[in-house]
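Every protein chain except one is present and positioned as in the full complex.
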Amino acid sequence: MAKHHIEATVNGDAVEFLCETEETLLDVLRDTLHLTGSKEGCASGDCGACSVMLNGRLVCSCLVLGCEVGGQKIETIEGMATGETLHPLQQQFLKSAALQCGICTPGFLVASKALLERMPNPTETEVRYWLAGNLCRCTGYDKIVSAVMDTAATMRKG
Amino acid sequence: MARVVLVGNLAQLTGGVAEFDLSATSVKQLFQQLGELHPALARHLEDGIAVAIDGQIFQDALLEPIGPDSEVFLLPQIAGGSTST
Amino acid sequence: MAETMTNGSSQTYVGTRTIRPDGADKVTGRARFGADFNLPGQLIGRVLRSPHPHARIVSIDTSKAEALPGVKAVITRADFADQSSEFIPAGEMMMNYKDVVRNVMAREKALYEGHAVAAVAATSAAIARRALKLIEVKYEVLPHVIDVVEAMQPNAPLLHDDLFTVGVEPKPEKPSNIAKRVEIKQGDVEAGFKKADLVIEREFKTAPVHQGYIEPHAALASVSEDGSTELWCTTQGHFIVRAHCARLLGLDIGKVRVTASEIGGGFGGKTVVYLEPLAIALSKKAKRPVKMVMSREEVFKASGPTSGATVRVKLGATKDGKFVAAFAELKYQAGAFQGSPVQPGVMCAFAPYDIEHVHVIGYDVVSNRPKVAAYRAPGAPISEYAVESVVDEIAKKLELDPIDLRMQNAAHEGTKAAYGPKFGPVGLEETLNAIKKTEHWNAPLRKWQGRGVASGFWFNIGGETCASLTVNEDGTISLMAGTPDIGGLRASLAAVAADELGVPYDKVRPIIGDTGSVGFNFLTGGSRSAFSGSMAIVEAAKQIKAELCARACKLWEATPDQVEFSGGSVRPLGALAEKVKPMSVADFAKVAGKTGGPIGGVGRINAQGAGPSFGTHLVDLEVDPETGRVTVLRYTVAQDAGRALHPAYVEGQFQGGAVQGIGWALNEEYIYGDDGKLQNAGFLDYRMPVASDVPMIDAILVEVANPKHPYGVRGVGETPIVPPLGAIANAMESATGIRFTELPMSPPKVLKALKDKGLSRA
Partner (left out) sequence: MLGPRKLALRKGEFLVSFLLPPRPKGSSDAYLRFIPRTEMDIAVVGAGVSLTVDGAGTITAARVGLGAVAARVLLVAEAAQAIIGSRLDEAAQERLSAAARAACRPIDDKRGTTEFRIDVAGVLTRRAALIALDRARTS
């Protein structure tokens, strides 16, 4: 069967690609567009390592088909820093040692950014429930949750 | 003479004898002397054995010195699976 | 030459919370993990796996798959030469290549659901998947056995007809599923129990659990026509992968170059090979690079989880709380091939306590499950959970404070460990004291809330390690280590190098070298890599300092006693100080060529003197008496780190281990159907804790220096998963009055127990 021709925006850049019907957005990002920052941990929407923003909405890119994203806006971990400046969440994750192996980190950062955009002053409980869709097996979540709360405080101060 | 104790199953290879007084001054000599006393043990000393000399565990260390009054335990080797710190 | 002592150098970075050198790559998506490598012309490899837990493989016909356009290679058991039965200490525990070759590719029989039976390489994943369906395997399905106690029965389905129990006299005449019986014995337990005023005996059961690393196994292999082999993979030990692959495929070790990718979690599960030899074999056949990545389902079904087990513990104490005798019998599942972690389980069971009479027996039992791999302090959480539960019960019965009871019996310097030798300085008492001093220990509890405490022990290891330091032309330092960095190793080693050489931390660039770039390294495991790596770095730095002093002597026409290395420079001493100025590492770098060539050092050691690490955990939880659901409310960890090279990453180890332990205790388990098939091979129903399941984990760093390490370091990575199971079970008893003896304490089990006691209105 012929592949689908799709045009979309990824991290502000216009992209076009061909994909099979069954290919997921994650497959397209990683294999076709070579944006390997989004990770595949489960391919079933249970681990959040492939979290991206689709038109401003947080999604697991393993649950979205590549051919669904025509004309849409996708943001991935690769687009999070601005020029040479890391996003405050990225900076705080490093400062707080909020990552160990780092495989879940892109997903946590994308999800955390989505949270702070919607909720600039979250409680610990709100952070924990928002991030419940992202599995981390190394940190026990402690330093991740602290890093998100601390970043929120920093960003509120402007 | 160093006091040498076999821990666990090793004593099965010596007919149940688990304690020895040996004049070895290194792990290599210790293995040699034990092997001569109990040939069945010799093969098992080459690999998979850790040696505790006066409380400190050595693994894969043939040249480690043994003092005249040392207490030496032969144990199964210890490994693990972990993160990096 | 008056070189300052290692510990005398002015430390500025060790012990501080530096930013990890690999951090920017990891927060921007740049870091390359196992599945992130690709090569031009690469094929995609896929594995055909057995749908049966136990079946004889009568025949495999690959002709239709081979004929499918786009398929470039198909491999089966026929592509791997058999290996002789020979035990080799490799990776974790002992392994036998006769079993390894059968685990990576089934030979006579498929021994578990998911066992690899064939593999294909094709031009696309879709074609590879189609090709798998065209492979015709004729199975003769055999009866299977999963549970360890059932597998030990004389009439149980037999996995290997050449497996005779080792360690029993007389040698058995009939094969069985019991591979090995091990034991340790001290004193006379029967006599010991006679001295006891109270003897508690209980049997416990734990479910098999998986390490649950988020990154699936992945490998990319490229074999050229002359047999040179390159492999990129996610592993805890690329030198071990090289050794295994060379052995299984009959290659010279020198012809195989393995590069460890960034590793997305291992916890022991990435110490062995699965895809790596298959990818190499496929690449060799197809003459093209082959990439293979496991799905999550494959990770659960066909990598190495840890044992499910049955443990019987008997502990005797005098009425004032002195432990006098201890007995335990451990039965651990090994999976399809022998080699469960029962030996360390036996040795660790009573290690935290000073007990005169100890007898522990362990059985290593095969059953139709994937072969277990190491999992964080392999074997210890299971046996210590059982022992800590019984210790708690003794405290209750004798009406003693559970911390005081542990303190009274705690191992300390000079205590003869239950497994033989005497302990050096260890920090169990310090962790108990630290916990007792917390506000947490005395905080009030409400009805249906409970508090539990438990201690834990792990040996820690050293081992072969090679690491190098190179002084670059501009005075910056390249650091190369050879053990994969899972949780901040590069940050710790860079701090040590910076302090040793007196250079700024950000001028040290650490990398993990491939097997062709740095000398042999044992794997990252046994909590060894920061411990041993820092020793190798100290050694490498020592060589550099000696070299710089020697060059200074030549430049200054001085004698060795007129110079010393301190604060990052070689300094002239005495009268010489009036004639010449100190020279920094960077100053020497500028004149390296003119003074003898490149400057560097290589630490090549077999690190010994790893100090055991003890920890004590404290947990509060609440039980919903109507649903059996358990909520962890508060958690505190105190553990002896010896000396924390990087406190934040040490805390991270404590916190991560605690939460893995919470999962093990409450919800994680391999669930098998009567058909012997795994029912929950995914993160939906294999329930690892999510962020909203757990509270903050307070981490208390106890530092009882390890005298055998230049900085006092002890391994810290494994001990943190040992105490949680017991601590949570003890808290459950505190909340409900019920002693739970089976893990996980999942809601259906908890509710049933509450109802049986008339404690639930549900």
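Order of writing sets the chain letters: A, B and C. Residues in each chain are counted from 1.
Just so it is clear, contacts are C-beta pairs under 8 Å (C-beta built on N, C-alpha and C of every residue); 3 or more make two chains touch, one makes a residue touch a chain.
Keep in mind that this is a model prediction, so the values were computed, not measured.
Although it is left out of the displayed model, the omitted chain contacts the following shown chains in the full complex: A, C.
From the options C:P689, C:G712 or C:G726, the residue with contact to the chain not on display is C:P689.
Shown as candidates are C:S85, C:S124 or C:Q679; the residue that touches the absent chain is C:Q679.
Per the touch definition above, the residue from C:T62, C:S492, C:Q639 or C:S746 contacting the chain not shown is C:S746. Counting over the whole complex, subunit C has residues 626-629, 666-667, 671, 679-680, 683-685, 687, 689-690, 692-693, 746-748, 751-752, 755, 760, 762 touching the chain that is not drawn. For subunit A, the residues touching the chain absent from view are 46, 129, 132-133.
We take it that only the chains that are shown with their structure count from here on.
Mean C-alpha position of subunit B lies 25 Å from that of subunit C.
Rounded to whole angstrom, the centroid-to-centroid distance between subunit A and subunit C, based on C-alpha atoms, equals 29 Å. In terms of their C-alpha centroids, the spacing between subunit A and subunit B amounts to 53 Å. For subunit C, the set of residues that touch two or more other chains comprises 211, 266-267, 486-488, 646, 649, 653, 656.
Residue positions 100-101, 138 of subunit A each touch two or more of the other chains. Across the interface of their complex, subunit C is touched by residues 5, 7-9, 12, 47-48, 52, 54-61, 64, 71, 73, 75-85 of subunit B. For subunit C in complex with subunit A, the touching residues are 17, 19-20, 22-24, 26-33, 35-36, 126, 211-216, 262-267, 293, 295-296, 486-488, 646, 648-649, 651-653, 655-660, 682-684, 688-694, 696-697, 699.
Contact residues on subunit A toward subunit C in their complex (touch as defined above): 20, 22, 30, 35-44, 46-47, 49, 76-78, 80-81, 86, 90, 93-97, 99-106, 109, 124-125, 127-129, 131-146.
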